[in-house]
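Missing here is one protein chain; the remaining ones are kept as they sit in the complex.
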Amino acid sequence: MSTVKGAPEAASNGPRLTKKDFESDQDVRWCPGCGDYAILSAVQKAMPDLGIPREDIVFISGIGCSSRFPYYMNTYGFHTIHGRAPAIATGLKLARPDLKVFVVTGDGDGLSIGGNHLLHVLRRNVDVTILLFNNRIYGLTKGQYSPTSELGKVTKSTPLGSADRPVSPCSFALAVGATFVARTVDRNIGHMEETLKRAAAHKGAAFVEILQNCNVYNDLAWNVLYDRESKVQHELRLEHGKPLLFGAPDDRRGLVLEGVKPKVVSVKDVPASALWVHDETDRSTALILAQLWAPDYPIPLGVLVNEAGQPIYEDLVLKQEQKVIADRGPGDITALLRSGETWTIK
Amino acid sequence: MSTVKGAPEAASNGPRLTKKDFESDQDVRWCPGCGDYAILSAVQKAMPDLGIPREDIVFISGIGCSSRFPYYMNTYGFHTIHGRAPAIATGLKLARPDLKVFVVTGDGDGLSIGGNHLLHVLRRNVDVTILLFNNRIYGLTKGQYSPTSELGKVTKSTPLGSADRPVSPCSFALAVGATFVARTVDRNIGHMEETLKRAAAHKGAAFVEILQNCNVYNDLAWNVLYDRESKVQHELRLEHGKPLLFGAPDDRRGLVLEGVKPKVVSVKDVPASALWVHDETDRSTALILAQLWAPDYPIPLGVLVNEAGQPIYEDLVLKQEQKVIADRGPGDITALLRSGETWTIK
Amino acid sequence: MSDAMAPASAVAKPRRTLTRAVIRFAGDSGDGMQVTGEQFTTEAAWAGNDISTLPNFPAEIRAPAGTLFGVSSFQLQFGSQRVYTPGDQLDALVAMNPAALKVHLADLKPGGILIVNTAAFEERNLTKAGYGKNPLEDPDLASKYRLHQVDITGLTKAALDDLPLNAKEKDRCKNFFALGLVSWIYTRPLDPTLDAIKKRFAKNPTFVEANIRVLKAGHAFGETAEIFAENYGIDPAEMPPGVYRSMIGNRALAWGLLAAAERTQIPIVFGAYPITPASSILEELAMHKRFKVRTFQAEDEIAAVTSAVGASFGGAIGVTASSGPGIALKGEAIGLAVMAELPLVIFDIQRGGPSTGLPTKTEQADLMQALYGRNSESPIVVLAPSSPGDCFYIAYEAVRLAIKYMVPVMVLSDGYLANGSEPWLLPDPKSLPDIPAKFRTEKEGFFPYLRDPATLARPWVRPGTPGLEHRIGGIEKQDVTGNISYEPENHDHMVRTRAEKVRRVAQEIPPISINGPHTGDVLVVGWGGTYGAITAAVEEAQMEGKAVSSVHLRYLNPLPPDLGQTLRQFRKVLVPEINSGQLVRILRAEYLVDAVGFNRVRGVPLQTQEILEAINQLVEAAR
Partner (left out) sequence: MSDAMAPASAVAKPRRTLTRAVIRFAGDSGDGMQVTGEQFTTEAAWAGNDISTLPNFPAEIRAPAGTLFGVSSFQLQFGSQRVYTPGDQLDALVAMNPAALKVHLADLKPGGILIVNTAAFEERNLTKAGYGKNPLEDPDLASKYRLHQVDITGLTKAALDDLPLNAKEKDRCKNFFALGLVSWIYTRPLDPTLDAIKKRFAKNPTFVEANIRVLKAGHAFGETAEIFAENYGIDPAEMPPGVYRSMIGNRALAWGLLAAAERTQIPIVFGAYPITPASSILEELAMHKRFKVRTFQAEDEIAAVTSAVGASFGGAIGVTASSGPGIALKGEAIGLAVMAELPLVIFDIQRGGPSTGLPTKTEQADLMQALYGRNSESPIVVLAPSSPGDCFYIAYEAVRLAIKYMVPVMVLSDGYLANGSEPWLLPDPKSLPDIPAKFRTEKEGFFPYLRDPATLARPWVRPGTPGLEHRIGGIEKQDVTGNISYEPENHDHMVRTRAEKVRRVAQEIPPISINGPHTGDVLVVGWGGTYGAITAAVEEAQMEGKAVSSVHLRYLNPLPPDLGQTLRQFRKVLVPEINSGQLVRILRAEYLVDAVGFNRVRGVPLQTQEILEAINQLVEAAR
């Protein structure tokens, strides 16, 4: 029913698609150097492996530089209004559970004006794959701070520095019940591709925060993960069932727990058994990891949580529909009109 | 500056106020038996101890049965529109940081239509005390399910059961950075009063979830905490620095940690030192506790997190204002008009 | 209350025959006045009367007992002639407590029947109702009205003496005593109520027994008690033959959608956020999943309308419903549907405003919002039902037009139509017009904004259709190709095209039906829920020999093509509305006719009498 076509078997019918097949004929209108280009190509690269016919894929977006995305994908697409993409996608899935729906949003579109819709699409576990391009700025409106901008951020709208503390997209997604939450970064096409594929394969609401560079209004906001030096030091690749390790080969570091507090240790100082092991299936683990950031802690990249088998909103809705139809037959307006109290006038 | 009057010294000026002083002349229009009555009287009871002059207190609410609250408080009050109370309160605090502002909302008002404003008022850490009356239903509109209703909830709008998973108000508040988060219940006036006082004393955004009974549309939704039997078994009173204990005197139970997973044990089976101790200052602890619920786990009541010293939005904004005025003097429109390129025509 | 001596009937007491009567049951929210009213409506319907009802409940869920704001009431008019409204003044009032008396007495005609439940007139209730002294002791009351003091509570208890029910349960039956009594007074058959009681309490025989006993006790009381000198008969009304049911507006809207879903075999995605008085549409639809109506209780009104837009993009029929405050929030998203040229149906169940206003009261003040409540030039189709039953046809028509023209259609109902009921002749679903819903699958020559020459509609494409992959959005686009375009002339062309598309809907509008001669002194133009009051007033004026006619608009945008010439056939034009004058402004701007408004914004339906007076004044002026 709500099972989206795809996966190997679907791939089999028809010739295998390539990246090219997913490139639309529109000229791409992002600034030269924008991180969005890399994301676009990673997505186009990942598409063929989903094995889903192009016509069964829909990209829904709100408004923002990031939200221009659908125009560049040779699939069905709807560039809607600011912040509302998750709600539009929910309606679309209710109408068409058979489609594979992606939502592309930004830190402003998704967490400022659209925060409430994001909350509820995740809570309902609608079967959509949500890509949030986080550049910590409003790009399209030319550089005002966003809900993910750091405290004290100096922007056009905050010449003396912003006064609000940022929200963490992943913490937010985890707390409201997202069943798949991951983080990746625009400068690592490989990791993006692999993360996108896992997200797309998840049944239910999958949320991916993509750290993205706005080279015009917030250049190098993620330099901690761009700069070779600091990248080596801070990037923590999450792997289910593997200890949480990071750092240079010659100076490997890991996390151990003190109560529920993670502590950074040098691997040689502790027995391997003492290291904290990542468990994708545990929300508490993810909630703690999502709070970690440089310089005191490493920055987790990859899948924070991946919870299978949670009920999917449109599945349940359609099951109810199919059940009543199976039990009592399809609706009959003539019968309905005559149901209950009626009387006849001769 | 943004320091709200009150606390002992303020109490000193003028005769000490009593509960009566906070009762307005309006007739209370809730259903007989509604849990809101108890909350109202707990709030009215708690008020005098805040030692804040009545005229310096403002109650802001949205729409819902709960949001009728301000009419019954003999303070300043504004019964606004659905879901927007946090934003109205933010504007009010920017205009008047000297006022003590309470926000009263419901599970629909605060987490359905108003979810985004709640997110941002907490993220900004505006100095307001937010009371969310959670009855897991839309009362005023006569009984549709809400974002806190359990999955499968049968209501007027979901005759075959709801298809969405509920959101936890406390988990949400914690994840978006609330600096004070607590939970209390309408059937325990004492605990409500004490919790409200602590919340009101907190500087910054304080969030209190009050489990409330809607005896007309969702009676005994919280029976697990009303029924004497189950109450004894499941109520976990949080106390900072104390081990997490609950259960009947003859059968005391506690929580221990396995990694970051809490496990219920019988106190006699483990050394006291092994018990997990509550730490109000640690968000990870709170995030894990907020996920616990009966029957497998106890239900935490009290203060989950209480983080002092976080920057307060309107404080920073006003500090900026005062600094520029101190540095460069108050604004002078005549001077501004003549600033930059000008030329004279004779 | 027009009387005519009738041959004494079987019953002991003399019976008079009336053409119509207006009754109101009033009591505490807890007294079950709505049930009582609905049951009496059914009885009258069975007796073949024409009927119009007006339920009226407090904004509070369960306002404290005995308070003025806690009073709940149900009014109906029933008659042997066509009944257009619930009536202005009351022929009979049942007041179950002092508060009910205080609130409603003013509406009772001098000499009208007044039945009070004496048991409720004690100290506490009197003070709660703000009575210094017991009004029943005031001699004027008995002299001004036909006052009947009945200890309804006591008599109910007595009747149930030996039944195993507690006091509270027994007391809950008292409304059926009142019903039985009034049924006797107006000689309406008890049968439907007896059936209803049996159905309702099927699981609990004691309750069945109890309520039936009390109902009959009330009836018997009327027959035997000395205090009632006579009772009244009302002959069946002349109504077109066929099968009837009682219908309220919101259910009719919902069923109209179901009819459209069945006809098109396209699922409906109904996105809504609860709000009075629109919530019951969501609740009704949620019970009919068999029709592939997918109800979505959204997190807010914006999600409600955008989910509907997303559904339409997916090839379902996207529908949303709300009341004024919620519709205000949907404006931006409706603009998206205008730009994306997708079908979208929006129900606005108008209520008292502005802002939160009077949530449970009726109003007609959202017409301008329907037309203009969005940024920039954003034309949509606007329809309005004229009676509860008409809601069915309007909802169906809204879907038809939305799909045929690929355009948003807003339906303006109101709190009065939503909850008011009328005896409704069942339609034959097969006779409903066809809905041309077909999706494009042909690749050859496809463009997203290719237009049908007749309707200017663009093709509707279901995602999943191979070869038709395309992208649309809210940015201005080039006609035909649908590519983004900031080109000045194209924008001007698209603005005109979107307007022309809505204008062409005029081809769908049947010729105006004029109630009365096609020329004269005064034409009364109305829309929406005022139909009954206007028609009743106009027909009275006509009976008085005035040259007055009326036209009731179901299509508000575009307006009927023949409206302009129709207006010009009359010396004066009167536009009664429950707003400050909205349609009247549109008519003046559109046709430069000096139309005048009759406007009362009280949260209640307009009265026939006041409209009649306005008509007469204008007739004078026309001379």
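Worth pointing out:
For reference, chains read A, B and C in written order, and residue numbers begin at 1 within each chain.
The working rule: a residue touches a chain if its C-beta (ideal position, glycine included) is under 8 Å from a C-beta of that chain, and two chains touch if they have at least 3 such contacts.
For clarity, every value in this text was computed on a predicted model and none was experimentally measured.
When the full complex is examined, the chain removed from view is found to touch A, B, C. Which of A:R29, A:H240 or A:K263 touches the hidden chain is settled by the complete complex: it is A:R29. Touching the missing chain, out of C:P325, C:G532 or C:P558, is residue C:P325.
The chain not shown here is touched by just one of C:S378, C:T530 or C:T608, and that residue is C:S378. The omitted chain makes contact with chain B at the following residues, 24, 26, 53-56, 58-60, 63, 70-71, 73-81, 84, 87-92, 94-96, 98-99, 116-117, 119-120, 317-318, 320-321, 324-325, 328-334, 336-338, 340-346.
Of the residues in chain A, those that touch the hidden partner chain are 27-32, 63, 65, 81-83, 112-113, 115, 138-142, 144-145, 147, 156-160, 162, 216-217.
Residues of chain C in contact with the chain left out of this view: 58-59, 69, 323-325, 327-329, 331-332, 335-336, 338-340, 350, 352-361, 363, 365-366, 368-369, 371-378, 473-476, 486, 488-489, 491-492, 495-496, 498-499, 579-580, 585-586, 588-589, 592, 594, 600-604.
Basically, only the chains that are shown with their structure count from here on.
Here the two chains linked by the largest count of contacting C-beta pairs are A-C.
Averaged C-alpha coordinates give centres for chain B and chain C that are 40 Å from one another.
Distance between chain A and chain B, defined via averaged C-alpha coordinates, is recorded as 30 Å. Under the contact definition stated at the top, the residues of chain B that touch 2 or more other chains are 112-113, 115, 147, 160. Of all residues in chain C, those that touch two or more other chains are 289, 299-300.
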